[in-house]
Structure formats: C-alpha cells, structure tokens
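Incomplete set of chains, arranged as in the complex.
Chain IDs A and B follow the sequence of writing; residue 1 opens each chain.
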Amino acid sequence: MIETALEEDIGSGDITTSLMVRKRTEVKARLLAKEDLVLAGREIFSRVFATLDPKVTCTWFFEDGDQVKKGKVVAELRGDARSILEGERVALNFLQHLSGIASFTREIVQKIKKYQVRLLDTRKTTPGLRALEKYAVKAGGGYNHRFGLFDGILIKENHIAVAGGIKQAVTRAKAKASRFLRVEVEVNDLDEVRTALEAGADVLLLDNMDLDTMRKAVKMVKNKTLLEASGNINKDTVEEVAKTGVDFISMGALTHSAPARDFSLEIVNMVKRR
Amino acid sequence: MIETALEEDIGSGDITTSLMVRKRTEVKARLLAKEDLVLAGREIFSRVFATLDPKVTCTWFFEDGDQVKKGKVVAELRGDARSILEGERVALNFLQHLSGIASFTREIVQKIKKYQVRLLDTRKTTPGLRALEKYAVKAGGGYNHRFGLFDGILIKENHIAVAGGIKQAVTRAKAKASRFLRVEVEVNDLDEVRTALEAGADVLLLDNMDLDTMRKAVKMVKNKTLLEASGNINKDTVEEVAKTGVDFISMGALTHSAPARDFSLEIVNMVKRR
C-alpha cells in the first residue's frame, strides 16, 4: 500500500526536488501538530520514509493514542533531504487521516465512558485502508467489530429478505454455521427482537431504533443475549443511546467521516553535506 | 484497487451470505440516496460488481455531477443475489466517499461562482485513491491542480530552505527545468512576492496570507503572473478570498475532510430462481 501511494505521488519522478536539492544533502526536520489531536499512524509514517530510503530515521516524542497539543513537536527526522521531501506528502496523508479517526473516536469515547458500553467501528471504511483505520479506532479507545465478511456472521435486512424471514434466517445459521462463531442478526422492532431471541440469535443489532424501543429491547433480552445499537447515531445523541444499557454502539462515521487533523513537516537545518 | 478492496472485505469468503442465500438466486435491488448529495463514482461502483460477477447489471438514473435529492432511486441492479450482497459494502464505500467529496466541492463552488476564480484540489488525498478523488472534485465543479510530483513544479518552503532562498530557487528552476512546465513558488509576504516576480516565477502560491496582504499581492502582480491562495481557507472564509481577485483557491479539505454521503442498497424482489 505504501508503494502504491508513493508511486501515485512520485510517478516518473519529483521534478521540483531534483531541481532544488543536491544529492547527498543531509537535513533535520520536525513534525509538528497544527491542532490538538490524538496521534495514530506512527509506524506507517516511518515506513513511508524507510521504503524510499532505509537511512532516514524518525525519533518519536509521543505514542499512538497519546493526546497531543497544538504546536508540539511530534517527531524529529534526519536523513537525505531528497528522500524526506519526496516522502513528505504521502507520509503526512496517512498520518493526518489516521489521527483524524483516532481524535474523533476519542471524542465519542469520552462522552460514553461512564457507561458499560463498547464503541465499535463498522465495515464502512475507505477501500484499501481498513486495517489501518480499524487500528486508529483502537488508538482512539474504540473496539473493532468484525474485520470483514470472513470472520463473523451478521444477518442483515437483505439477507433476511432473501432467506424468507428472521426466524428462517437465524435457524438456518444456527444449524449450519461453524459452531465457533456467534450469530448476530439485525432487528428493527420489538417483534423482531422476540423472534430473533426465540430462534437462538447470539447478538442482536438494533438498527435505527428510537431510544424508547431500545430501552424496551434491553429489558426484554437482559442476560439472554448481547445488544448492539447502530444507525443514525452521532456525537450529540451517542450518550443517550449509551444510557439505554446496550452492550455496543457502532458508528460508521468513525472511519468514513472523521475530518483529517493537520500536521506540518519543517526542515530545521542542514546537518552536513555528505 | 477494486480487487484489493474486495479481498480486504471478503477474504476467505462471505460466511453469512453463503449460509443465507442459495446459489443462482436472481434479485433486483435499488440504490437509494439517504440524504441530498452530488453523485460521483458511478463507474467504480458498477465495476466492483463487474469484478465479482460480469453478469450483474447496473442501470443508472443520474449522471456523475448531478444533484440528487434524499430518497431518490439512484440506480437499479439486477443479478445473482450472492454477488450483489458480497460486493455491496465495497461498492457503497467507494460511492459514499466520492459523493462526499463531490457534494462538499459543489457547496464551495456555489459560494464563489460569481468570481473569476477556479477552485483547485491539492495533493492532500487519501493514499491510493488520488485519481478517484480528483475525479470527484471535477464532478463537483472544481479543477485539478497537478496530479503528483511528476507533472508540475511547485517550490515550497522546504525547497526554498534547502536551495538558499526564493531568488536562488526560482532562478535555478527557470534555468534548468524543462521549458514545457510552468514554475510555481510559495510566498508568505509581499517582499517574497516581489522577489519571486523578479526571478521570473510563472505562478505564485500565497500561503496562509491575510486578506489584506492578498489584495496587495493581486494589485502588485496584475497581468504579470498567476496567483493561487492556499492555507486555512474554509467554507466560511472562501468567498472573501475569492473577492481579492486571485486566480485560484486551493483547499486540501475537499479531499481529506469531506464527510461521506449516505446511500443504501435494498433488495426489492426476487426475480426468478435460475
């Protein structure tokens, strides 16, 4: 993925840098936080430079998951000026995106931390970046739902439509699925909650339910199965949802709509001409 | 890229769908806009399904760049239920992201349309998705700046630091660069504007300048060279910037911070059992 991103940006060559910077010019540079943020993406940031030039070194002053104040020096780089300038934008593009996700996740987690509930991500991720984005959610204090279609069973509305109803769908899954995975099913109202429970579902996903219905669902399933709330939850409503007593809240916005956080990379001086 | 995204989501197989849906079940499905948006990403959406199964067909009711109202049916799909369910999330992940960019771009373009100025994107894109994101900017009514380091000369602050000053940097570029490319240079104040002009720069990038300085810069360079405003411009300030008379305004947020637009895909009926 790093190679694809570098290829995309550098292509047949960095014209400006090759005009401006002599070969074998060694420099020191500082990575600065331009706003308050939660850091995520240290390793991939470093690897972008390592991919271009194994001699570039990054010294970090914060860990992933740390809160960083605006203006702080996050890391210091040393190495060949051409390598640093050619890798700069790609490395920053990863870092600003992942730190955006971690920062937004932390903001939500703060709002619900006094409740017994886990904040989950979804599969609504940027194509090609899922592993990194799910990592950033964890750095921000969230938990990961399944990674893809391959490591969990979640029966959604379209599956139910094709299977012929919640009861048929859950029954079939319990009979034929690997017994090593739990069976989760999407439900929209209390009738469906009841049907899913009776069919033996292990987890219920309450989709777009109002707060009152959620509370009733929680009461209905208490200690029988797990509940996940999902759909139309945002930073203003999340605390009310947490209060209902569900076990999980999942939000697609964590990965698909978190605004980037701003960093800059500044060359501070020329170390020596090698 | 589509293959990577499908591999990332499907991996060793879609467990739920293979449990729920019999092979060779043909269905019809509808793609719905869940909020007002500008559409972008039709082709890659269709190709996701075509990659999984060439027999899935998508019939579109809107073009990329069209304004779509909440609740409208954007497209209709027909084909094998398994293929449609397996490709659904990846296809939607592309579409929601690209339509997010197009919608946000359109919003900005509306604010500045009465001025003689082009809205440009930047290289602050999601790694691996630059071509698509720049396409979405155009669908929203924006223009593309260079695609990468390979197709344009832009001398930035770090280059100037290493080259020993604006004058030296621009002079060297004019002497040694390919004469088929224009030379752009980043400037921070009116002194630098003057120096860059004298050294022969073809385009000036006004970085993080206040409105008053921008206006003076415009007056100073009138008809001599082109001006691009960049840095800290958002939807509230963009119109004021446009009024200064610069030729271009560039905004990284178009590609790195546009929130996703919401779509859903709903199976409407089973066409036949083949």
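The working rule: a residue touches a chain if its C-beta (ideal position, glycine included) is under 8 Å from a C-beta of that chain, and two chains touch if they have at least 3 such contacts.
No experiment lies behind these values; they were computed from the predicted model shown.
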item: Identical protein chains in the complete assembly, only 2 of which are shown; value: 6
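Simple rule for what comes next: only the chains that are shown with their structure count from here on.
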item: Between subunit B and subunit A, distance of the C-alpha-averaged centres to the nearest whole Å; value: 21
item: Subunit A contact footprint on subunit B (complex, rising order); value: 1-2, 4-5, 8-17, 19-21, 25, 27, 29, 81, 85-86, 88-90, 92-94, 96-97, 100, 123-131, 147-159, 161-163, 169, 172-173, 176-178, 181, 252-253, 256-257, 259-260, 265-267, 270
